[in-house]
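All protein chains but one are shown at their positions in the complex.
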Amino acid sequence: MSGFFAILRRELTLSLRSQGDVMTVIAFFAIAAALFAFGVGPELNVQSRIASGVVWTTALLAAMLSLERLFALDYEDGTLDQLVLSGVEPVAMVFAKTIAHWLTTGMALLIAAPVVAMALQLPAQAYGALMISLLLGTPTLSLLGAVGAALTLGAKRGGVLLSLLLLPLYIPILIFGAAAVEGAILGVASTTPYAVLGGLLIAALTLCPWTAASALRHALE
Amino acid sequence: MSGFFAILRRELTLSLRSQGDVMTVIAFFAIAAALFAFGVGPELNVQSRIASGVVWTTALLAAMLSLERLFALDYEDGTLDQLVLSGVEPVAMVFAKTIAHWLTTGMALLIAAPVVAMALQLPAQAYGALMISLLLGTPTLSLLGAVGAALTLGAKRGGVLLSLLLLPLYIPILIFGAAAVEGAILGVASTTPYAVLGGLLIAALTLCPWTAASALRHALE
Amino acid sequence: MSGPVFNTAEFSGARLNCQRGGRMVLTNLSFRIASGEAMVLRGPNGSGKTTLLRLMAGLARASSGALTWNGDDISEDLSAHGARLGFAGHLDAVKSAQTVRENLFFWASLRGARASDVERAMATFGLSHLADITARVLSAGQRHRVALARVALSNAPLWLLDEPTNTLDDAALNALRNTLSAHLHRGGMIVMASHGDSLLPQARTLDVRQTQPASAAA
Amino acid sequence: MSGPVFNTAEFSGARLNCQRGGRMVLTNLSFRIASGEAMVLRGPNGSGKTTLLRLMAGLARASSGALTWNGDDISEDLSAHGARLGFAGHLDAVKSAQTVRENLFFWASLRGARASDVERAMATFGLSHLADITARVLSAGQRHRVALARVALSNAPLWLLDEPTNTLDDAALNALRNTLSAHLHRGGMIVMASHGDSLLPQARTLDVRQTQPASAAA
Partner (left out) sequence: MHKFANPTFFMKIANAVFPYAAGLSALCFAVGIPIALVFSPPDYQQSETVRIMYVHVPAAWMGSMVYGVMAVSSAVYLIWRHTIAHIIARASAPIGAMFTGLCLVTGMLWGQPMWGTFWVWDARLTSMLILFFLYLGYIALGDSFEDQERGDKAAALLALVGSVNLPIIHFSVEWWNTLHQPAIRSFAGFSINAAMLWPLLLMVFAFQTYYVAVLIIRLRSELLSAKIRTARFNLAAAE
């Protein structure tokens, strides 16, 4: 357990200090949303119509792009070897890294989302749904991502492969996340998207860390 | 000159073989566009309305994300030292790397763009404008990007810094690129966007490689 | 780093075979090492020293053969095996963004070592004056010393060192020699790959290329 | 790698000072080396050997002092200076995705060396049987040999080698020794950082810590 917290703390320190994940993600998020606003042009009704899609898509891309580094940096400089040997349970290690990833991407997105949504003219009644769906959905992105990152570690075309593997797994989250916001815009109070997102999160929590840990073991061999 | 071609060939080989940039970019482009289509939902008129914005924004993001690696990988494993010492003019080296970057991102985008545009229901009359604007705009993205990548090499928060530096420089290209496509959709044959994009390209061609080369020298010190 | 004496133990491998990328790297290799003993792995570049060390650490898996600690197969509980060894490979596992002290303190906290152990290990390897410097600016030798200090503070009985003398100056070589002898005196074990001076005159030598008949094990 | 004899030349540095991150690393250091001569840089870890080699290569800039090649300041034409030197630093600059031959061939083509030079350099450093293997699977020593082979085929008069003996086995050490002697015989120059055996008995030694009075230069 102390190992878990030590790893979590270290991950956060490193990503705040040099790898700069938090700031990168927020910047990426804001930039991507700004670019869309420019690209689509200033028509209000079109912008608000696509706001939820843009926020959710950017969230996915941001999560996906930072995932490549989840294990790769530690793999390349020998740290992963040492972590596996440190006597900390691999599952605890994966959990710590995944939580750190979520804190530095998912959480960052949660903070930036209202601002971006405002820039994109999201109707006021949809903010609650946006935040709840992000809160339920982004941890699943990190958990699934950990599995993908572990599976593709050391692979010949790590980057593409990871995208290729994660895209299909992320699509349901995107669909239900955007659906929740859409529903709120239209005033349809539907609990189905939340139920699905919650269910996916629970499933991911119970399955992903173990899968990723076993994939990591194989990666080091 | 032979050095220029040797570097160009090597860059292309490496990016085709392991770093997989070409495939990453196409995959990223397709995935991002697909995600947007999901996120925005299936309403045809909204999709076609934002198609040009999505294609251009995704192109920018794809270029920006692959730029971080333009010099960083070579910097980390000592190759950049060797390249600088190899007697090849630094400007020629920067040129070779920039062209390789364009071939593996800009060109890749050009190939993928019609397919993505089709998925997003871009009206038929706008394809020509999309392709011409991409052809004029994407080399400028790579050239400006090379300067940004050289300036942020070895910086503590390379990724964010690069995005923050490049965003303001990229916005004009985005605006005029999207404007060209918009114009074509509306049937307004305007040459202004093309002229601006062409002018930006020429300016970038004459300035960027030298700036990037001198930034590289400083980075190694 | 003197400390409590380790329980007597025995670490051995029997008829190990290992293939990498379809090529046989280690064939029918056996060894045995007991508390207080040291073994130096020798062989030309690419002969399999690093591979054998990774097998011993449980980081890689042999195609056939068994590695046992006090008679128990190590693959039954790899986490427990990891906890009883300190490993310094070709890669230093030093994070550039952290200071030397932060780097070492992280590993110490995973291993249950105290802050005073970190200070002691830094002093041993002449790193005290660099403690608060970010590892990014370390010279090659200084960085390698940090990796060795990590092993020194691990408080693990089995040390696996891959060419530990690379990039070290004379002072660091001396520090390493003393640390290794002290470790053996406490009843620790050392397996070390080396091309040149092994630092340990008392160490046995194992040529990794040598195919040993099963009976020759032990 | 015997080849044409180099023109006689002289490479020297006068009253070099260099600071890194606000700390003075080299103070008032001078040296001179002529064709056919070798110089070994000595000093403990972190004393500035690597820093000095990078200054000599033109990769870093001294805070004060001058480096001259046949009397011309090297900073006037850094590209030309780069073309007349071969550099092997702590980093190997070997691309994992390419085979050994592809790696070397690229550098050969930049340096105007021929394919036969690549084959010869690989043979010298015992890499011929690995020529078509991707560098990803090379052992540490094999990878380092590739870096040395790159210097050997560069056909440059000045070689700057940072601890070239690390990770090498006896066969590779011999190959390196022979290559270095051959280079000196052709009228080349070698500057080499080293902690242990310098391979070159005839080499002068320069202690990088030593603050040398200006008159002692030469």
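As written, the chain order gives the labels A, B, C and D, with residue 1 at the start of each chain.
Convention: a residue touches a chain if its C-beta (ideal position, glycine included) is under 8 Å from a C-beta of that chain, and two chains touch if they have at least 3 such contacts.
Since the structure is predicted, the reported quantities are computational estimates derived from the model, not experimental observations.
One chain isn't shown here. Among D:S35, D:T50 or D:T134, which residue touches it?
For the chain that is not drawn, the touching residue is D:T134.
Under the stated touch rule, tell me which residues of chain A contact the chain that is not displayed.
Missing-chain contacts on chain A: residues 147, 151-152, 154-157, 161, 164-165, 167-169, 171-172, 175-176, 179, 183, 190, 192-193, 196, 203, 207, 211, 214-215, 218-219, 221.
Keep in mind that, in the parts below, only the chains that are shown with their structure count from here on.
With one step meaning two chains touch, work out the least steps from chain A to chain D.
The least step count works out to 2.
Computing the C-alpha centre of each chain, which chain sits at the greatest distance from chain C?
With centres defined by C-alpha atoms, farthest from chain C sits B.
Could you tell me the distance, in whole angstrom, between the mean C-alpha positions of chain B and chain D?
Here chain B and chain D have centroids separated by 37 Å.
Counting in whole Å, what is the centre-to-centre distance of chain B and chain C, each centre being its mean C-alpha position?
Distance between chain centres, rounded to whole Å: 46 Å.
Scan chain B for residues touching two or more other chains and write them down.
Within chain B, the residues that touch at least two other chains are 17-19, 156.
Considering chain D alone, which of its residues make contact with at least two other chains?
90, 97
Can you tell me which positions in chain C touch chain D when the two form their complex?
20-21, 43-46, 50, 90, 126, 130, 137-142, 145, 162-163, 166-172, 195-196
Which residues of chain D touch chain B in the complex?
Residue positions touching the partner: 57-61, 78-80, 82-83, 85, 87, 89-98, 102, 106-107, 109-112, 150.
Under the stated contact criterion, what part of chain B meets chain D in this complex?
Touch residues, chain B against chain D: 2-3, 6-7, 10, 13-14, 17-19, 76-79, 81-90, 217, 220-221.
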